[in-house]
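The structure is given below, and queries will be raised subsequently.
All protein chains but one are shown at their positions in the complex.
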Amino acid sequence: MSERALGIQYSTPAQEREAVTLGMWAFLATEVLFFGALIAAYLNYRIWFGSDFIAAARMTKVVLGTANTAVLLTSSACMAMAVTTFDAGSKRAPVLWLIATALLGLAFVVIKGTEWFLEYREHLVPALNFDVARYGGVAEIFFVFYFCATGLHALHLLIGICLVSWVAIRIGRGSLVPGGSTTRLIGLYWHFVDIVWIFLFPLIYLAGRNG
Amino acid sequence: MTGRAVLRCWLALMLLLAATTASAFVPLGSLNLPISLSIAVTKALIVLLFFMELRSSRALVRAFAAAGFFWLLIMITLTGADYWHRTDARAPIDQAYQR
Partner (left out) sequence: MHAPVRQSYLNASVGIRSWLLTTDHKRIALLYFAGITFFFFVGGIAASLIRLELITPQGNLGSPDFYNRLFTMHGIIMVWFFLIPSIPTTMGNFILPMMIGARDLAFPRLNLLSWYLYIIGGLITLTALLLGGVDTGWTFYEPYSTFYATGYVILTVFGIFVSGFSSILTGLNFIVTVHKLRAPGMTWYRLPVFVWSTYATSVILVLATPVLAMTLLMLLAERVLHVGIFSPQLGGDPLLFQHMFWFYSHPAVYIMILPSMGVISEIVPVFSSKSLFGYYFVVWCSIAIAVIGFLVWGHHMFVAGQSLYASLAFSFLSYLVAVPSAIKVFNWVATMHEGWIRFNAPMLYAFGFIGLFTIGGLTGLMLAALAVDVHVTDTYFVVAHFHYIMVGGAVMGFFAGLHYWWPKISGRLYPDYWARFAAILAFFGFNLTFFPQFILGYLGMPRRYQSYPPEFQIWHVLSSAGASILAVGYALPLFYFAWSILKGPRAPSNPWGATGLEWSTASPPPPENFAESPTVIRPPYQYDRGKPCMQAADV
């Protein structure tokens, strides 16, 4: 951001960088409460419904889910490498790492889409073709949570992929130089989307497997 | 962060992922959920402290980061207070109907 003029409210670029960093963390706090509300609702239902709710979780695809978690964790590592190499003054390396991040993000979305397709085939999609007679009402509630949570997460991920690609292009063109905060801030967003998944994964995929 | 630090974190995350998935299949009764959540918290802390650089951030930034999670804990705990303690006891007036 050092190539743009400083706003009249800031006296030094360092002050603006600190302000923007605080702003991003405040925004991430709102996202914690946003996804957290859904998770809180999920946990309360898990306590209240008990075994019926947990039984529904067994119908999720744990292999694909685990693979997806590995993909997203690796993408976070790539993002961290992008920031590190960018700080070190390199130009080509961060662009490559950012492309890797975005590609892994896309891989996640593809795997997720596959899961959703499989769930559609198994009549597990509420409002579309959920087989209430076979699975029960509590399972349908579980799958509403499942699709809401993974859908909202995927939406945030798609936004992240766009942002990461945009940063990669700007670094490649030279319009983003080290010393600013844009790359780091987009990195914070990406890591946060990863953290959301870190918590969604055990709650959605790993429940009820200990039978 | 250095490249080696990123690699070490990535390895730790992969190991934790393997651990959490594997432990889910081990019959430990009601312990499975706390174990998987603890591993999730550990993974999240690695991402927060190292990838998101909270380890080297000012206290104010860390306070901002902690605030969201702390408030979420309030929500989960207090709503839990309701759901943990729901009973199916009927009100006295309903009991009259029951008989």
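For clarity, chains are labelled A and B in written order, and residue numbers in each chain start from 1.
Definition applied: a residue touches a chain if its C-beta (ideal position, glycine included) is under 8 Å from a C-beta of that chain, and two chains touch if they have at least 3 such contacts.
Treat the numbers as computed from the prediction; the structure is a model and nothing was measured.
For chain A, the residues touching the chain absent from view are 7-11, 15, 18-19, 22-23, 26-27, 29-31, 33-38, 40-41, 44-45, 48-49, 52, 126-127, 130, 132, 137-138, 140-141, 144-145, 148. Residues 60, 67-68, 71, 74-75, 78-79, 81-87 of chain B touch the missing chain (whole complex, contact as defined above).
Simple rule for what comes next: only the chains that are shown with their structure count from here on.
Separating the CA-averaged centres of chain A and chain B is a span of 16 Å. Those residues of chain B lying in contact with chain A across their complex are 1-3, 6-7, 9-10, 13-14, 17, 20-21, 24-29, 32-33, 36-37, 39-40, 43-44, 47-48, 50-53, 60-61, 64-65, 67-69, 71-72, 75-76, 79-80, 82-84, 86. Contact residues of chain A toward chain B in the complex are 21-22, 25-26, 28-33, 36-37, 39-40, 43-44, 47-48, 62, 66, 69-70, 73-74, 76-77, 79-81, 83-85, 184, 187-188, 191-192, 194-195, 198-199, 201-202, 205-207, 209-211.
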